[in-house]
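Of the protein chains in this complex, one is absent; all others appear in place.
A, B and C label the chains in the order they appear, each numbered from 1.
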Amino acid sequence: MKRGIKHDFSLLALLLIPVGVSLNVVGYQLSTILKLPVFIDQIGTIMVSMIAGPWIGLLAGLLGNVVNGMLNPIAIGFSIVSVSVGLVSGYFSKWRFYTNIFGIIIACVLLTIVQAFSAAIVTVFLFGGVTGAGTDLITATFLATGRELWNSVVSTNLISGAVNTIINFGISWLIIRKVPDRFLIKLNYGAPYIKKEVNVNG
Amino acid sequence: MSYLSLKNVSYSYANGYEAVQNMNLDFDLGESAAIIGQNGAGKTTAVKLMNRLLIPTEGEVFVNNLSTKKATTAEISKMIGYVFQNPDDQIFQDTIYKEIAYGLKNQKLESAVMKNKVEAAAEICGLKESLNEHPYNLPYSKRKFITIAAVLATDPNVIILDEPTAGQDRESIERLGKLISHLANQNKTVITITHDMEFVVREFKRVIVLANKQKRRDASPREIFWDKELLKLSDLKQPFICQLADTLGYKGILTIEELLERDKNETYYN
Amino acid sequence: MDSRIGNLYPSSKFTFIILIILLSMFVPGFIFQYMIFLFIFLISLFSGTAIKFLATFMKSIPILIIFIFIFQVFLIVNEDSQQIWAFIHFSQIGLMTSLTMTSKIVAISSSIIWFFQVTRVKDIVYALEQSGVSQKVTFVIASTIQLIPQMLNLSRTIADAQKSRGIETEGNLFVRAKAFIPMIGPLVLSSIQQIEERVLALESRAFSSKAKKTSIYELKKQKFDYIIMIFCILVLIVYIVWRIKL
Partner (left out) sequence: MSIISLKNINYTYPLEEKQTIHSFSLDLEKGCVYGLTGANESGKTTICNIIRGFIPELYKGELTGEVMIKGKNINDYNIGDLATIIGYSFQNPFTQLSGVKDTVYEEIAYGMENIGVSRDKMIQKVNEILKMFQLEDLIDKNPFELSGGQKQRVAIASVVALDPEIIILDEPTSQLDPKSTEDIFEIIQLLKKQGKTILLVEHKVDLLAAYCDEILLISCGELVMQGPVKEILSDPKVVEYGGQLPQVALYFIKKAEANGSSASQVPLTVQEVYDHLNKDGEA
């Protein structure tokens, strides 16, 4: 079925954007309160992209970073990462990657790569290889072993990105499985996650 | 000492707002009570002090002789179950069965034992037919029973219900009544916050009135609902039958049956 | 925000920081950019947000800058790198790169911090509406800003509710990690439920009416707004002409 982008922006889908952004914020807070070793700050973007598609996912990612940027302008620089994650994850959902284990593995690998390269571009070109976070130590270690900057940053992002993607995606996926069918049916991208077998006439 | 006891407890929130002032309350096992009072009277703060969601800024709360200052909320929750006002704050599973069973998971029970416990809790909450449904397929009022069942399944000695009657139809309110007497028969204590005065009259022998951060009175429904001074001060109203009795000129009446009995031979109203 | 600057029209302040960002990017060297930081600090003083400005700035920027210097000067191997000890080198080129890069970061981030501290989101939304941006866009921005604190509150309530049914939030990593889903799950499910209801609430307020929208909130451009705008544009033109002539 061919549909324009406009079709993605129902009122229901629009209302998911603020929820997605807030979930990123809450996820981040919770991971700090529970003293978890990774920041679970992408669940909102991933969840929203899963059930409302690439464009809504993209916007949730973008807005999230702009909101963070009000307090920490560096986050604005990294918008491109969230935007890519939201967009790509939304397309995987559209292509029904998330309904079987192979699709999920492929999606996670590709998401990791997308995240790593987009993050590396920002890190290297805007911030000279630095993010101001703990992962800089990994990059520093790579540099110390004589690797080039670009190579080091990409490697760091592939490692930390893989962990982040798997955890953020895993939690999002687990929770989306728990969303009632009644709600999924109202969303353009909800169909793959509906558990009940019914023919949907709309 | 009583099983649950608040000793000279005061509580102020971090922003300085004092919500509970010098409160003393005691509950023995098997002794249920209703807590009534206007919004802002301190009802929810008082019960949150009981299961250590809040720690008193002054005074102490004891559960089974253990001060809540020396325990974690998770430990206290084994003795005191607290059903929040809004069920949506607790529900996160995709079937009612899993939701009720969640609290039991840590107890390392055999699956048959677990199943029995879940089903027993579901039965008394009227959920037995819908155990495989998604919690959100039930309306808000019924979702409340899911969280009640989840707490019942863990078998605490004290159960706190925060406004269980809100938005319930007649059948559900009757079910709540049965549930409370069932628990009392098992020597459990049920503490219920409610705005439904008819419910209080029917189901409780002890009523605690809170107003303006303080305990105003702790007595039987009859004493409370005919203490007009107290009701006025606490911004509460008599149940409808008390109002009717009052209009007809009878004092101290609490139920329709009593009223019928009293005016058997009178013909005040034609 | 109730200062003279706080009450300016958002697009005047926006034009101003765009000018600063453009200049920071194109003026060679680093002295000008570091001066911008001082300049923004002075304006913050004038806007009554100096303390807030410094606090926000210090929280994120200095650590980044220090790391950049360490990376560029001591770790990355450049043509002129001289070994100091093991993998630590010193590079003059790295030092220059650090100075230009960090000066731009400092200038641009300080102007962004200042902008958001002296501009109400409400005013930004209003200005966007007035400039013809789709109602859907402004709606999403406004609702995000309102929702985040509500969701944080709700997540605290949920944490309490789950703790009182026995979920441990302290202990080893496994215990703490296990608490994550029960804490975030109810938030997702209840916000989805709330979205459904909010759609009804919004439709009941004629959200999808085709009429041209009006606004009860009003923000008028003052004379000073026009002066700032014209000034910024003039500065930019002068700079461009000057660069071309060089």
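In this section, a contact is a pair of C-beta atoms (placed from the backbone, for glycine too) under 8 Å apart; a residue touches a chain by one contact, two chains touch by 3 or more.
The structure presented is a predicted model; accordingly, all values stated were derived computationally and were not measured.
**Student:** Given the contact rule set out at the top, which of the displayed chains would the hidden chain touch in the full complex?
**Tutor:** A, B, C
**Student:** Could you tell me which of B:29, B:109 or B:166 touches the chain that is not displayed?
**Tutor:** If we include the chain that is not displayed, B:166 is the one touching it.
**Student:** List the chain B residues touching the unshown chain?
**Tutor:** 38-40, 139-142, 166-172, 195, 198, 235-237, 239-241, 243-244, 247-248, 256, 259-260, 263-264, 268-269
**Student:** Can you name the residues of chain A that touch the chain not displayed here?
**Tutor:** These residues touch the chain not displayed: 18, 181-182, 185-186, 194, 196, 198, 200, 202.
**Student:** When the complex is taken as a whole, what residues of chain C touch the one chain not shown?
**Tutor:** Spelled out for chain C, the touching residues are 122, 139, 142-143, 146-147, 149-150, 194, 197-218.
Here, only the chains that are shown with their structure count from here on.
**Student:** Counting only chain pairs that touch, give me the topology of the graph as line, ring, star, complete or other.
**Tutor:** complete
**Student:** Identify the chain pair with more contacting C-beta pairs: A-C or A-B.
**Tutor:** A-C
**Student:** Tell me, which residues of chain A touch at least two other chains?
**Tutor:** In chain A, 178, 180, 183 touch at least two other chains.
**Student:** At least two partner chains per residue is the criterion; list those residues in chain B.
**Tutor:** Each of 92-93, 136 in chain B touches at least two other chains.
**Student:** In the complex formed with chain B, which residues of chain A make contact?
**Tutor:** The touching residues are 177-178, 180-183, 195.
**Student:** Help me check something: in the complex, which residues belonging to chain C touch chain B?
**Tutor:** Contacts found on chain C: 154, 157-158, 160-170, 181-182, 185-186, 188-190, 193.
**Student:** Of all residues in chain A, which touch chain C in the complex?
**Tutor:** Residues in contact with chain C: 9, 11-12, 14-19, 21-23, 25-27, 29-31, 33-37, 40, 43, 47, 59, 63, 67, 69-74, 76, 126-132, 136, 139-140, 143-146, 149, 171, 174-175, 178-180, 183, 186.
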